[in-house]
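Note that one protein chain of the assembly has been removed; the remaining protein chains are unaltered in position.
As written, the chain order gives the labels A and B, with residue 1 at the start of each chain.
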Amino acid sequence: MKNIIIINLMVIFKKRIREITLLVSFVLLAIVFTFVTPYFAVVNNVKNLITQTMVLLVVSLGQTIMLASGEVDMSVEGVVVITSVICAFTLIYNSLLLTIAVALLFGVFIGIMNYLLSIKVRIPSFLGSLALLVALRALSNIITGAKPITIKNQNFFVSFSTGHVFRIPIPIFYGFLLFIILYILVNNTTFGCYVFAVGGSEEAARKSGIKTKIIKLKVFVLTSVIATFAGILLAARVAIGTGSYSFALNMGFDSILAAVMGGCVLGGGKGSILGTFFSVIVLAVLNNGLTHLHFTYQEESIVKSLLLIIVVFAGNVLEKSKGRKIKV
Amino acid sequence: MRQGALLVILAVIIIVFSIINPNFLTSNNLINVTRQMSVLLTIGIGFAFVMLSGEIDLSVGSILGLSTVIFALAMRETGNNSIVCIIITLIVGCFAGLLNGILVTKVGIHSFLATMATLGLYRGITYTIIQGGKIPVFHPPFSKALGVGLLGIIPLPFIYVMAILTIMHLVLKKSLFGNQVYIVGGSERVARYSGIKTKQTKLVSFLISGTLCAFAGILIVATVEMGIPSLGEGKEIDAVFVVVLGGCRLTGGWGTLPGVFLGVVVISVLINGLTMLGANYHMILFVKACLLLFVIWLDTKIRNK
Partner (left out) sequence: MQETLLNMINIKKSFLGIHALNGVDFELKKGEIHALIGENGAGKSTLVKIINGYEKPDSGEIFLKNERVKINNTADATKLGIQMIYQELSLIPNLDIATNIFLGKEPKKLIFLLNKKSVYQETNKLFQKLNISLNPYTIVSDLTIGQQQMVEIAKAFLTKLSILIMDEPTSALSGTEKTILFEDLNNYKKLGVSIIYITHKLDEVLTIADRITVLRDGNYKGTFINENINQEKLIELLMGKELEGIHYEKREIKKEKYFEVINLSSNSGISIHDINIQIHKKEIVGITGLVGAGKSEVARAIFGIDPKINGKIIMNNKEIFITSPYDAVNHGLALIPENRREEGLILNTSILKNITTVFLYKMAKLLFVDERLGLSETKKYLKKLNIKTPNPHFITGNLSGGNQQKVVIGKWLINDPTLLILDEPTRGIDVGAKAEILLLIREMADKSELGVLFISSEIEEVLNICDTIILMQNGRIVKVLPRNESTKESILYYATGGK
């Protein structure tokens, strides 16, 4: 009996080695930081930490699906930024419904644009979305005159930032909700299955009767809409809409880093919602801890860049050892 | 074909802008434009090599920023010994490019991810070295020779860059290495099966890009007389713009340096004209992004005919 349990555990271990590594890293980091700085293991800090990472979590989950399908979306950052601007402008009319509707519609529009650029114009998705990112940020600055616009709508704050649901801060609630929804979507629906199929081998997927172009369209739109939601959360938290470059800085890079740490590869076909979830936690702890250790943003940037290189390299080595051909 | 279209666009832009704002065609303004073009052109040349070989280098802006800071620091430490500092900076740029090349060819990371990582890495190092401050560089002979000096009415930096352009164009078209770059970009597998050392070719392309970015950094320092860590942020976008505008294919194997030159001219003139019309930084950026997408779309349409 014991043997069977051990064997089962080993099988799970082998399959989930990445998630387990991440979990272990999280625990280790937390322990290290707790000892190294007095500011870390404080309730307030932890609460802040979790709330702040919700935005990155949401965006990274979307990026995970994107990478799994074989594409990249660098414009998520731009969507977050312009959503904050849209919120700031539309909230003048004091209708949450209007704000959300306009923001979501725009998100869908950007998703469709990304799709067209990638499939019709045939620009590699990373370049097309990069161009869109630049356009979106620039547009945000043009609309706001490069000045932040304050949001004053209390309803908005309560609904998306300061409120509570069952005593859980609303951003955390939404983050978790989205995590569960996306987890089910990716792992328990045909759509999720097809996303991995298209990312793994578009040719074979098409031969099996999967409408690959429709799947890609759905993925692009989904990612943009998710980013829109992240933008709403962020705008509610900081109470401004702005195109400033320090706003949502490098979110594109961070979301890709989290997704890759969670198991995505640039070639597509791999990825894990749970893995990304854990990665975001690890990154948040790292970020927070380093900040308390007086690392500057730039020094953290160095750490994160090295982390990306190491993670991709380790992933390649792991795949090679399994005898599989690396799909970059 | 592409170059003809670009020349036409250029003519149109110049005509339109000169009508709208008579200050456009003044020598002062033209000198300005020409000086600004130098930096973008230098980066563009290096970027073109990487793209022609089938890869991408997103860290060009960061290498540029890093080199301005390194140069300024070196000048301070060596008591304004320009020549030594130039050499040191170029070596740093070379190594930065080398790291990029190694990550892509030896470690096997896709160039998009690898150079996105080094973008952050180099930029982070840049800020960390000088703790976020700026280092002034005051050495008139240097600034004159590489920055604000003029030969007649032509800014000196422009002359150097045109010389570099000419040399690199010859390298690309007439040297063994240059010809092999095109083949590697055309099809890495065919290149490899034909006995070409594809990894080496790509590595050297990244090296060239890094070194040229360092040179571009030196040029900027000569003009603004300061090493600033934020310099070059966003330049990678510009590099993509001018290179694609100039006719290089994103997949590699196709494009020319004269085309890149034209791309730089068109973009620079356009930006200059828009600035004179009162457009701010963000509007210009927006126009650039839309123009890039439009050009790529047009390119795809024509190729599919």
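Going forward, contacts are C-beta pairs under 8 Å (C-beta built on N, C-alpha and C of every residue); 3 or more make two chains touch, one makes a residue touch a chain.
Since the model is a prediction, treat every value here as computed from it, not as a measurement.
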| item | value |
| --- | --- |
| Residue in contact with the excluded chain [from B:79, B:152 or B:195] | B:195 |
| Omitted-chain contact residue, chosen from A:18, A:137, A:270 or A:304 | A:270 |
| Option touching the unshown chain, where B:81, B:179 or B:275 are the choices | B:179 |
| Absent chain, residues of subunit A that touch it | 184, 188-190, 192-194, 196-197, 199-201, 203-205, 207-210, 269-270, 322, 324 |
| For subunit B, the residues touching the chain missing from this view | 170, 174-176, 179-180, 182-183, 186-187, 189-197, 253-254 |
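Keep in mind that, in the parts below, only the chains that are shown with their structure count from here on.
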| item | value |
| --- | --- |
| Rounded Å distance between subunit A and subunit B, as computed from the means of their C-alpha atoms | 31 |
| Touching residues (chain side subunit B, partner subunit A) in the complex | 56, 103, 107-110, 112-114, 116-121, 123-128, 132, 229, 234, 237, 240, 250, 280-283, 285-286, 288-290, 292-293, 296-297, 300 |
| Interfacial residue positions of subunit A with respect to subunit B in the complex | 72, 117, 121-124, 126-128, 130-132, 134-135, 137-139, 141-142, 146, 243, 250, 253, 256, 260, 266, 296, 298-302, 304-306, 308-309, 312-313, 316, 326, 328 |
